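For this depiction, one protein chain was excluded, whereas all remaining protein chains were kept in their positions.
For reference, chains read A, B and C in written order, and residue numbers begin at 1 within each chain.
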Amino acid sequence: MAGSTLGTIFRITTWGESHGKALGVVVDGCPAGLPLCEEDIQIYLDRRKPGTSSITTPRKEEDLVTILSGVFEGKTTGTPISLMVQNFTQKSGDYSEIASYYRPGHADYTFDEKYGFRDYRGGGRSSGRETIGRVAAGAIACKLLKILGIEVIAYTQSIGPIEIDPQKINYQTRLETPTAMPDKEANEKAMEYLENTRKELDSSGGSMVCEVFGLPAGIGDPVFEKLDANLAKAIMSIGAVKAVEIGAGCSVATKKGSENNDAFRMNNGKVEKATNFSGGILGGISDGSSLYIKASVKPTPSIFQTQQTINKNGENIDINIKGRHDPIIVPRAAVVMECMTAITVLDAMLVNMASKLSDIQDFYKK
Amino acid sequence: MAGSTLGTIFRITTWGESHGKALGVVVDGCPAGLPLCEEDIQIYLDRRKPGTSSITTPRKEEDLVTILSGVFEGKTTGTPISLMVQNFTQKSGDYSEIASYYRPGHADYTFDEKYGFRDYRGGGRSSGRETIGRVAAGAIACKLLKILGIEVIAYTQSIGPIEIDPQKINYQTRLETPTAMPDKEANEKAMEYLENTRKELDSSGGSMVCEVFGLPAGIGDPVFEKLDANLAKAIMSIGAVKAVEIGAGCSVATKKGSENNDAFRMNNGKVEKATNFSGGILGGISDGSSLYIKASVKPTPSIFQTQQTINKNGENIDINIKGRHDPIIVPRAAVVMECMTAITVLDAMLVNMASKLSDIQDFYKK
Amino acid sequence: MAGSTLGTIFRITTWGESHGKALGVVVDGCPAGLPLCEEDIQIYLDRRKPGTSSITTPRKEEDLVTILSGVFEGKTTGTPISLMVQNFTQKSGDYSEIASYYRPGHADYTFDEKYGFRDYRGGGRSSGRETIGRVAAGAIACKLLKILGIEVIAYTQSIGPIEIDPQKINYQTRLETPTAMPDKEANEKAMEYLENTRKELDSSGGSMVCEVFGLPAGIGDPVFEKLDANLAKAIMSIGAVKAVEIGAGCSVATKKGSENNDAFRMNNGKVEKATNFSGGILGGISDGSSLYIKASVKPTPSIFQTQQTINKNGENIDINIKGRHDPIIVPRAAVVMECMTAITVLDAMLVNMASKLSDIQDFYKK
Partner (left out) sequence: MAGSTLGTIFRITTWGESHGKALGVVVDGCPAGLPLCEEDIQIYLDRRKPGTSSITTPRKEEDLVTILSGVFEGKTTGTPISLMVQNFTQKSGDYSEIASYYRPGHADYTFDEKYGFRDYRGGGRSSGRETIGRVAAGAIACKLLKILGIEVIAYTQSIGPIEIDPQKINYQTRLETPTAMPDKEANEKAMEYLENTRKELDSSGGSMVCEVFGLPAGIGDPVFEKLDANLAKAIMSIGAVKAVEIGAGCSVATKKGSENNDAFRMNNGKVEKATNFSGGILGGISDGSSLYIKASVKPTPSIFQTQQTINKNGENIDINIKGRHDPIIVPRAAVVMECMTAITVLDAMLVNMASKLSDIQDFYKK
């Protein structure tokens, strides 16, 4: 079905395959008057770009964005913003073998079952390159949120057994380390771990965290459109994510109420919570604390060891995947998580403006 | 916003507060021709009914469902099915105190921030009774799925530190134990644990699992409407759920690709996977294995110990919550998870029918 | 499919059949803080109630509304408002004959083709009683719009060959005449015409107009969600409506640009238009003038003359419809048009609040 569109007021529609002519996104419902240029978007795309270190595929993908519509005299007009990134490596000769079998951990088999056939070049629509549209749209959401005083920050939390030290987090650092870890020491250990993983012709899982600072209380809805429910969907929709946690996450299962309840406290006339196990959301609505979301990401399914699988003729075979593949997905996915979070939070904020009659009366001056 | 509606083709809209006149759901888009009577729905509602054991609130809630529309001569007509459960305990005298302050872990504060005021009687719309509509609608989805050969089964996986033994699962047992555990031994240990928790005036977290058997491959969509993304939203939208995992879930973060990839294998002419770490979903689309989804549920926030919080005047206060509250949410939430999963899977199956031109040609006989 | 829901932020879901237990609507997304009681809704339902004059069916339908949720201490809470009207005349013995054949001009045949069978009692879901939910929801929209200074007024414009005289319109009069005409003289002529029509065992078509006063400029969207496009959908979705016109409507086809363009003019510092052929909408967005929408309604298909049709066995037959039927639909449909217009305009206004960055900054005080 029409599964490439997300959002109610700030709504994005992504398109494009790994080896098609281009990939892109249409951002519809972006409010008018936002200063926007290609550089605003490019800096986000550059964070997901491969080829920048030993732990990303050495494929050369420039991924330069063009704004095709929706911006006039440097500002968004309120009409759809169409963003496009051209593909320069459309050669598909190397993929003839992959076309004949189903790679373990990939969507080859499920696409064939659903659609009857698939664009097998580089994973087609199920490629990680699908996230280009998400990041381009998310860059706009991030820019708008910043103007509203809201900062969205995602980073690598762990790679295999290596975790960051929460005490040593420096958010700026995540933009400088190849692992996207905000902790230089952990980054170094993780790089070493990944080097060994690569030598074993293997890949590694990891986890990433997104935090949102400055979000006012009252955002989100009580039932199906809970802010955490929409965040769970947005984050789980990123390829390879297998778990989403809010606040204390899985650990709540073994906690007691007396441990897990966050006490409300007044602090200099402001409402605060003594702890933030809720991750900033109560009853689906933001509670004024920062949001804390964690995602667990599976190891890259493309590994260079011999693997068992089946081919399209229904025969058991052994395969050896070739090509260039990241040994870990997380470092390049963190910016995608940041963007999906921003898109979700912004949309909830725009929808929220019509919650109270008094606000509507103010708006229409009655 | 209009956050009480979920689904594209099979679409549900729930309504009602804890202490209003009634609660209910409108199920729109249910295919015509499904045999349906109130008893089909009542058996699901009875599974979430309180007062059935020492670990559920002794409140008496009969929760009898009435079908108000959409069924004619014993079958669904294709038009909206309106289901209603009347509330018989609408007395709200006891809630005057709660109206004045914000209970930790509850949505009192966030509702006030969003809407300017709230129905404070029993949590209003943020009460666990809101799930009545979900369960009533889910009962219909479950019935329809069974006719298609698909079984959806949710159960309590853990309560505090007590976990079920996967080797001892008997799905029928979950319908008989007060904990909704499918393992009698674990159930007994959990009951003991909960008894102690209650004595400590505390509450306990837990986890629940939902499995789906018989789902064909090819269901779900590649990008934002991934089957796992929609399941994550549906499950995270259940109050108190703080984490959703698919298949191997959080454990993928420390795994290697060679461990986590599920090998495809032919078995008597059928495609199978040697393992099911994917939880039955690859690239957002069902892979023919059973679905495996896990949710972590926070401890009941209403505990009887003295707690710190603030009141509506912005003063720090101590409170002692009164009333009757379950010491654990999971046993009554498992059927809600079963229902939300069924609703999500069924909707994805209905949407999926238009995926291939050849299927459409067959349908319209061209 | 799930075709009983309408709206983005102010969203309604109707349910119920002519002879089921009840009919109703869930209004989700109504802003919190609106004073609301059953009487507010009842006065609108009473305008569509039959049995009030010689030109409506003498069936006795009291149609008393109950608010089941969403209102607390006299105000809307922001959560779903469930409204129900019980049916007291559920006897279906008289409909056995109708079950066997397809009435011309009715939806009997199309329902059977779509769903395989139908609730044949009184038209089931395709009955005019389906509009009860629309009117109940619309009453809320009208009340909210009035607070914002916006008045929505619909009335009968013509019955057969009898048209109202635009010079003699008194809007209050429409609430007092059995025809819903805002012109007493036209009403009398129309009553006479209808009396003759009834004697001929026939029925009559007619037209109705809805005007909206006080709507600010800037409401609606440029492409598919044009205000006129959504009005066209909302009005055309009322059973028996066969044409929707905006402003000059069909007459534009024979006009020249120099005749049809409305000149903008300043008037005491306010922007006005010298004429209003646009009907208050330019490019899909309100232009500050009053909205003018006209709908043409077909004659009641149930007539008492002998008619040709087919039965379910595929045989040509002659039928004589019995029962009690309005000789004209328009007088009771005008309030439905008023309500559908109000719902559409209100939703567009709520969505519109997020159009400009500067407004969003004001709202979130940044």
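Quick note on the criterion: contacts are C-beta pairs under 8 Å (C-beta built on N, C-alpha and C of every residue); 3 or more make two chains touch, one makes a residue touch a chain.
This structure is a prediction, so every number in the text was calculated from the model and none was measured.
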| item | value |
| --- | --- |
| Missing chain: touched chains present in the view | A, B, C |
| Residue in contact with the excluded chain [from C:169, C:190, C:212 or C:303] | C:303 |
| Residue of C:79, C:278 or C:341 in touch with the missing chain, whole complex considered | C:278 |
| Residue among C:18, C:69, C:126 or C:187 that touches the chain left out of view | C:126 |
| Subunit C residues touching the omitted chain (full complex) | 1-6, 8, 14, 102, 104-107, 109-111, 113-116, 125-126, 130, 158, 160-161, 197, 200, 202-207, 216-226, 228-237, 239, 242-266, 269, 271, 274, 277-279, 281-288, 296-303, 305, 307-310, 314-316, 351-352, 354-356, 358 |
| Absent chain, residues of subunit B that touch it | 8-9, 29, 31-34, 76, 78-79, 144, 147-149, 216, 222, 349-351, 353-361, 363-364, 366 |
| Residues of subunit A in contact with the chain not shown | 1-5, 7-11, 13-17, 20-24, 26, 28-29, 32-33, 66-70, 72, 75, 77-82, 84, 114-119, 121, 124-125 |
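Throughout what follows, only the chains that are shown with their structure count from here on.
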| item | value |
| --- | --- |
| Chain closest to the assembly centre - both centres taken as Cα means | B |
| Centre distance in Å when subunit A and subunit C are each reduced to the mean of their C-alpha atoms | 44 |
| Of all residues in subunit C, the ones touching two or more other chains | 8-9, 29, 32-33, 78-79 |
